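All protein chains but one are shown in place.
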Amino acid sequence: MPALTVAQLARICRAEVQGDRHRLITGANTLELARESDLSFAANKKAIEAAASSRAGCLLAPLSFSAEGNWSVIRVEDPRAAFSRAVSALYEKNRPAPGIHPTAIVAATAHVAPGCSIGAYASIGEHSTLDANCLIGNGCVIGDHVSIGENTTVHANTTIYANVRIGSRVILHSGCVIGADGFGFTLVNDRYEKFPQVGTVEIGDDVEMGANCCVDRAALGVTRIGSGTKLDNLVHVAHNCQIGEHVVVAAQTGFSGSVTVGDYAVIGGQAGIGEKAKIESHAIVGGKAGILTGQIIHAGEPVWGIPARPLRQHLKGLAHVSKLPALSQELRDLKRKLADSKD
Amino acid sequence: MPALTVAQLARICRAEVQGDRHRLITGANTLELARESDLSFAANKKAIEAAASSRAGCLLAPLSFSAEGNWSVIRVEDPRAAFSRAVSALYEKNRPAPGIHPTAIVAATAHVAPGCSIGAYASIGEHSTLDANCLIGNGCVIGDHVSIGENTTVHANTTIYANVRIGSRVILHSGCVIGADGFGFTLVNDRYEKFPQVGTVEIGDDVEMGANCCVDRAALGVTRIGSGTKLDNLVHVAHNCQIGEHVVVAAQTGFSGSVTVGDYAVIGGQAGIGEKAKIESHAIVGGKAGILTGQIIHAGEPVWGIPARPLRQHLKGLAHVSKLPALSQELRDLKRKLADSKD
Partner (left out) sequence: MPALTVAQLARICRAEVQGDRHRLITGANTLELARESDLSFAANKKAIEAAASSRAGCLLAPLSFSAEGNWSVIRVEDPRAAFSRAVSALYEKNRPAPGIHPTAIVAATAHVAPGCSIGAYASIGEHSTLDANCLIGNGCVIGDHVSIGENTTVHANTTIYANVRIGSRVILHSGCVIGADGFGFTLVNDRYEKFPQVGTVEIGDDVEMGANCCVDRAALGVTRIGSGTKLDNLVHVAHNCQIGEHVVVAAQTGFSGSVTVGDYAVIGGQAGIGEKAKIESHAIVGGKAGILTGQIIHAGEPVWGIPARPLRQHLKGLAHVSKLPALSQELRDLKRKLADSKD
């Protein structure tokens, strides 16, 4: 089990301890569920009240925190952020030891830098390079000519096709498929002919992708996912998309071919983005929104609905529709009144 | 090939045979497609008529069934239910023999109970426990500290992250990913920081999940799927969801973080459930419905649409919208009439 003392956790948070400095902390949990070996945190008023009865062994709390209990307390300016940092340190100790599992198949021409851990039954193709401290999970299949930057984690059973380039500190969860052929067919003499899909995929630094995401290679050129971008589970990114930096995409959203997304856009779940649409930077796309082929979503604009419209307009539209029964009644009343007045 | 005699099948259905008791039955099919070695069934009037010309070797039919043919007949009260039971018995014989494949990697500290079958190139992590008669398919990756109850089947190429707890008689189809990190990021100085995802997942007894489903671990605490719940393919369950017992979820539906679903709720395909929404027990959510963040769907209520509304209200709304052209025409007529009357 990974373990840090309360004093070590306090050092990570650059703060002082009140209470037992030597207690060993091995996990983290909510105030309700935490036990003596767990770290917890209280950031808002409600949580601070609940903290009194928590059985956590160590508590991160605001500077003003004054309650007393069996926990050790570390007082910090931002308990949530400190918790995040402390927990990362705590669980980092869970990393598998560096080394290539004896069943992993690493091509003779591949280069695996020191500090990497390659799991059982994983395979690394010809001419592929893994920089320092990468973790490749069991059963991952990494094709030829793939490059992966340092400290990247590829979880078990993920597949990376040939020629894909992946940055540093990337996390790909299990079941992701990166670099499969894009979906391009032309009907010729009543049969669909495949247009060649010989481009590649480039994934920047600090990207995270949820489980079972699919990012297709470009037909020609590059499908690109910018640094710092985060995809939730089951997201589909088609060939030749250009997803910017620090974009957030919720689960089950799909990007058709050649979509561009600007930096810091935020895209809800189950949204569908039509071919060659352009989502500018800082735009916000609502859950389940449908963006038409070639549609442009302007910088900073929140859009909702199918087809997607500016949020305010969408809400007005919904309001008008919800007033339809009243409108219809009004018209009927007016007609009756007129009929009556004529009698 | 698995095989049961007609007499053995009748014993399973607690009923008598009319016709050849010794015929060997090795499969099951529809009345149209069944051959001499197949079991079939006729439950409704139309099927009973079709039964006469079926080439099935054995037929499950209602007590009142009186047609004659080359099949052996087993008369029962509920032919569909009897068929279900008989076929389960027939195909159960297809189970792989117990044993750990020589290529499977079982950690020294893992415990595998008798009767389990672990497939080729599967791996079982440290301190994990498998109760009696589990089937783990080829290429499955089961992390450390995972517990799996008896008679559970995990199909090939499924991934279970560390610390996940799975009940008895569970079926996970191929490509499922259980326990990947939840999707939690905070924008700090123009970069998304990952909030720790150190909770776990608990799956009750008798749960079934279709292929390529994703159930994320809780940030803190537990993502929970209650006993008897069934998920279709490609369903997404985010961190900290609390899905009740005997819930049915059709394909491609997504639950955002911290959603709660009551027992016996029925949820259609491609529905999207916003964060912290609450679907009470026995509620029915229509296919493609969109439930807003924090929205409450009341017990037993059927809801439809985006955003989801009670079904009756949704249908009324659709009707009003479809009458819009008529409404608009009425208004135009009225204006013309008024203009005419003033002339």
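Per-chain numbering from 1; labels A and B assigned in written order.
Methods note: a residue touches a chain if its C-beta (ideal position, glycine included) is under 8 Å from a C-beta of that chain, and two chains touch if they have at least 3 such contacts.
Keep in mind it's a predicted model, so treat the numbers as computed, not measured.
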With the full complex in mind, choose from B:Asn157, B:Thr223 or B:Thr260 the residue touching the hidden chain.
-> B:Asn157
By the document's definition of touch, the residue of A:Gly254, A:Pro302 or A:Pro325 touching the omitted chain is A:Gly254
Of A:Pro62, A:Pro79 or A:Gly139, which one is in contact with the hidden chain?
-> A:Gly139
Have a look at B:Ala50, B:Ala67, B:Ala162 or B:Leu334 and name the one touching the chain we're not showing.
-> B:Leu334
Going by the touch rule given at the top, which residues of chain A touch the chain that is not shown?
-> 105, 121, 123, 139, 141, 157, 159, 161-162, 175, 177, 180-181, 183, 185-188, 190-196, 198-199, 212, 214, 216, 220-222, 234, 236, 238, 252, 254, 256, 270, 272, 274, 290, 306, 316-317, 320-321, 323-324, 327, 330-331, 334, 337-338
Contacts of chain B with the absent chain, listed as residue ranges = 27-30, 32-33, 40, 80-81, 83-84, 87-88, 91, 94, 103, 119-121, 137-139, 155-157, 171, 173-175, 206, 208, 210-212, 228, 230, 232-234, 246, 248, 250-252, 264, 269-270, 287-288, 306, 321-322, 324-325, 327-328, 331, 334-335, 338
